[in-house]
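The full complex has more chains than appear here; those shown keep their coordinates.
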């Protein structure tokens, strides 16, 4: 299993993600620096959370213009698996690797808290094939701009073609606050057309210990990695 | 030449910030206004003397970086020194 | 001479002015007194030019010189076997075993946050983080102690919203978890809010970096962001009382740039992995002035800098402006000669400026060149050694009036009071605040915000086969009501509560950082509050062997003569050997709640200075609850023993709001119920009885409620050690808090009030 974490100036969840991956594979992932123009063949690249380039202009916008992005696009076209978490998801969108937009949370407040994700009925994807539709995962979020929006056309495309990976789940009828950012249709993560790229706002790497945050994130990452290796 | 780029959300795109400002203004007692929209402004100097050339370059910057053309519109104005 | 000046005037008119002799009026305008101006002239044997005067005024400011508090700060206990570095450096350092050290400090950004809440609090966080990573430590946690005016004051919500966003804005972006703190409201802070930020970092014990300059001829390196005209004279401003017109004279506000802060953090830590950094100091208050002067002075050396080499952001900056600018995200370092190129590569990799701006000298003087002319040439000693130290007159006022419970003729039931308690933003859940802070980035947070009395963060990489690893516990505490009524008891109480909180989270208290926030020290009773609380803090800190290793003083927190409640905030750090043995506040079902430190025959609670009193009479009066340091120490040791024997499921100290409030907080998470075991004498009372109220809401100190499912073992251990205890009852799933037939309280209802108080207060206010 060859994994790498891409690091931009301002990334701040790179170490956390590396710890999680090492816990699963026993090996630290390679570090890719945003200026790297060459990268070896990899099975999985993860773009971690953080505030790349201070989130200035638009979240992910400046990172999406970094030299490494070309590499990442090549990796994707070779069929490599790619996971963008939080700011990583924002970067994937700005780099046009995933469609739609992520805008300010509806309440205009940064939000750090637990959420419940429901696995959707999706296309074949190494990230989800070990889960059943309707499975729930408790994974925390921490972001300011996780409000996913898309026009009608795109939304239909995503909903109808199994490209929505996770939605925030309402745990009871009266719960009003289950969606932390006001995203369209409660979308928490989406897939590329071929299912091998996943962008998600919640942080699975922050849910790898029974003492804090639970272990659903670990379960998710472990199963994803198993599937990617095939 | 000094250039101003005004970037606004496309019509129909949710503007949570505009909504919040709208609410607060109403809480403060204002009510004879509507249609608040928020946007960004980027002002810079482009070291060219030909207006067309300046506009062309600014436009390229917008397309390449400054604007998210999926959800944003933009308009470039040349600011004449007074 | 004349001719050269004329030439300078041709080069730069403003710079020329900065070179001109100053006068008394200018000195007064910069906040110096006539005596101080004369002292300066004497010590340097000339009339200072304006740049030189500016440098003196910054160094002599209350903020940099601690002139009112120094005499008393020296009396604080600062030593212990585990102290590696006490006060006097950028941050304190303690030994935490395994060759590792915890590095921490608290700092105030009160005035800037009142003027511009977002940027003021953001730069406060940035500043305290630099203090910690300057020492070679990677910051692992942030806390903050906030005090706002009355929630109904027209500015309060705006300030709360801005300050919280600013703290989150910096901490979230730089990627250090904000794990704890405290927020209180009182009208005394209407015009002077308090924003105290604390940072805790982790370093290798043998890789601590200090600020004393070494080696004449060694290069002086400037790194980080460029210098602009930000906050010039911030140090003097933060030492001056506010008046109506100070909002007019606003200096340019400093804008925090957490992104550059993150780059600076990574670049500095990367450089520190090599062995080329001889000394390093962040540029905080009074910027390049205080950093260069302090480095030189600590090393007993001088410095010669060429200000033309300082990276600047704006054109035409004068020597005066460059020296006094408070632009953020900058550091000054002394490197081993010859290592500059390699060091520069690291900073370039992180897109940061790196400039060799001069050298260390052995002249003992600060010499500055600008535009080819000498802009400053003064001896360094007087800047530091001769900074005034005042022995201000003081009087410690101790309110000895005992308030008896029958002074309260309330016609409210226990339920009414509890509802009011949790509708008070002082007691209600601060979730609305801490959800805006990233508390879990870095992946080591074990307990934080609201889950426990102290936050616990795992020490990265200390996992063993047997345990998930060691952890650092931290908390900030102060009860200003008590300090106001009796500064000595109030000072003690702040330390006791902090230690109690650390212990209640399962850790062992180790050391303290403190932030002394007071009004105008020229007032005899304010000075008494300062002296009194330092005495109280010292006594308590000595008792617990938790020395003070760092801190900050913020005086003149007054507006139009109105001072704040004295607020000596205690930041305490502790250690837990196995993080899995940490304790939260929430009780499980069928757990027995036992109060440690409460006598069996205890019936009348202490209502003087309590939150209960504040809720009933909207003010407070009387002596604060007494403190017994020996008992406190015993209680702390007992809870540690009980926890080491794995007998506890949770713990929560009794503080603001008393016993019943604390009990509710333990029941909230699982919406449990409890039949309270009332003392016999109270069984015949009714729900409005003042004696019953005093038992439920009295704020008697030295108490912790523990929850256990091994109550027999706990009780026998307590008996064996002669510890007072009182069994409160056993939790059940009824969700009702029953006080016999006297009253039934719905935990669900109180829980909902607790949860919604602050959101609904803040919801009516947007932006």
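Of note:
Residue numbering begins at 1 within each chain, and the chains themselves are lettered A, B and C in the order written.
Here, a residue touches a chain if its C-beta (ideal position, glycine included) is under 8 Å from a C-beta of that chain, and two chains touch if they have at least 3 such contacts.
Please read all numbers here as calculations on a predicted model, not as lab measurements.
Formula of protein chain copies in the complete complex, based on this structure file: A x1, B x2, C x1.
To be clear about the criterion, only the chains that are shown with their structure count from here on.
Chain A and chain B have centres, each the mean of its CA atoms, that are 30 Å apart. Centroid to centroid, with C-alpha atoms defining each point, chain B and chain C lie 41 Å apart. Separating the CA-averaged centres of chain A and chain C is a span of 36 Å.
Multi-chain contact residues, meaning those touching two or more other chains, occur in chain C at positions 767.
Under the contact definition stated at the top, the residues of chain A that touch 2 or more other chains are 108. Chain C meets chain A in the complex at residues 165, 168-169, 172-175, 257-260, 262-263, 350-351, 434-443, 445-447, 468, 579-580, 582, 767. Interface of chain B with chain A (complex): residues 12-14, 16-17, 20, 64-66, 68, 70-71. Residues of chain A that touch chain B in their complex: 57-58, 61-62, 65, 94, 100-101, 103-106, 108, 147, 149, 151, 182.
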